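Quick one: structure below, then a few questions.
Note that one protein chain of the assembly has been removed; the remaining protein chains are unaltered in position.
Then we have subunit A:
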Amino acid sequence: MEKDDIVLETKGLKKTFVTNKGKTQVEAVKGINLKVNKGKIFGFLGPNGAGKTTSLSMLTTLLVPTGGDATVVGFDLLKEPEKIREYIGYVSQSGGVDMSANAEDNLILQARLHGASGDVAKKRASELIKQFELSEFAERKTTSYSGGQKRRLDLALGMVHRPKLIFLDEPTTGLDPQSRAHFWEEIRRVKTAGVTIFLTTHYLDEADNLCDYLAIIDQGTIVAEGSSTQLKRQIGRESIIIGFKDMKDLEQAKSLLGKQSYILKLRSEENKLHLYVKDGEKLLVDVLHLLDNHAVEMHSIELAKPSLDDVFLEKTGRSLREEGS
C-alpha cells in the first residue's frame, strides 16, 4: 500500500560532469536519496549552483545520470524514460513557451505532442485557458505577455496532458510580489486537483509557505529534510536579535554576552547581534538586565523563532540569505 503513495524515489542519484577534455570532474549531484509522496508539494531548497536544476533535469529524463537509480511515476528512469515523459509535466526556469505563437496555439501544440487529436487538443486548450485565467490575452502573441501572464501559461503547458507529477524549476523567480502570491495560489489549486508537485526554489518564504515537505540541498548533497515545522523544531533554538546605533556598544555587548553560558552561539551582522538561545522568552529579560547594568545602549530588540535560514545555517555554516540571488 505504501508503495502506491510514492510517486518518485531516488537511490544514490548522481551526476558528474567531465569538462576540460576529461581533465576535471565536477560532481554536481553527489548521490541523493529522495522520496516524494503523492499529492504533496515537495520543495527542493538550496542556493544557486547547489545541484537543484541538475537533479531536476535527471528526473525529467533530460539528463542521463552517472550513477544511482530512480523511479518516477512508477517507471525506471534509466530503462523507461519514454514512459515517464507521458506522465510528467515539466516547467523549466525559462518556461518553454513558443514565442512565435499565442497561448492557444501553444496549448494546442503541446496537447498534440502528447498524442491528442486536433479536436481534443482544441477543447483541452480552451479548458486550460479558462482554468488558468488566460482568456484575456490567449489570442495575443506571447511576446507581449507580462512575467506573471507568461508564468501562468508555462504552468498550463505543463498541465496539458493531466500529468501525475509536475516539476517546476524556480517557478517564481523574477516575479513581482503580487504575481508571486497569485502564482502560489495557482500551484495550490494544481495540488487540489490531485497532482503531485516537485519544485525547486531558493526562496525561504516559498519553501516555508508553499511546500509540504522539503529537502535542503547544498553542494550536491541533501543536508536536511522534513516539513518546514519539523526542520525548524530540529534546530531547537530561538534567536534574540539586538540592534545597536553605535558599533562600540555592539562590541561591548558581544564581549559581555560571550561569557554567558546560556548563549549557544553569537553572530553579528551589520549593526545587529544575533544570540542563539534555548528559551528565548525567559532569557530576554536576563539579557536586557545584563546590558542595562553595564550601560550598553541598545536600539532595538526582538525575539525570532527559528527560520529555515537558521536550519540552513546550522547544517552548512552559511546563510542562504547571504547568498543573495
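We adopt the following convention: contacts are C-beta pairs under 8 Å (C-beta built on N, C-alpha and C of every residue); 3 or more make two chains touch, one makes a residue touch a chain; residues count from 1.
The rule is short, and it goes like this: contacts and distances are computed from a predicted model.
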Practice item. Given the choices "Transport permease protein", "Cytochrome c oxidase subunit 3", "Glutamyl-tRNA(Gln) amidotransferase subunit A" or "2Fe-2S iron-sulfur cluster binding domain-containing protein", state the protein name listed in UniProt for the chain not shown. Key: "Transport permease protein"
Point to revise | Residue, one of A:N37, A:T71 or A:Q93, that touches the chain absent here | key: A:Q93
Review point. Out of A:I6, A:L109 or A:V223, which is the one that touches the chain we can't see?
Key: A:L109
**Study point:** Touching the absent chain when the full complex is considered, from A:I6, A:L63 or A:M298
**Key:** A:L63
**Study point:** Contact set of subunit A toward the excluded chain (per top definition)
**Key:** 60-64, 82, 85-86, 88, 90, 92-101, 109-110, 112-115, 157
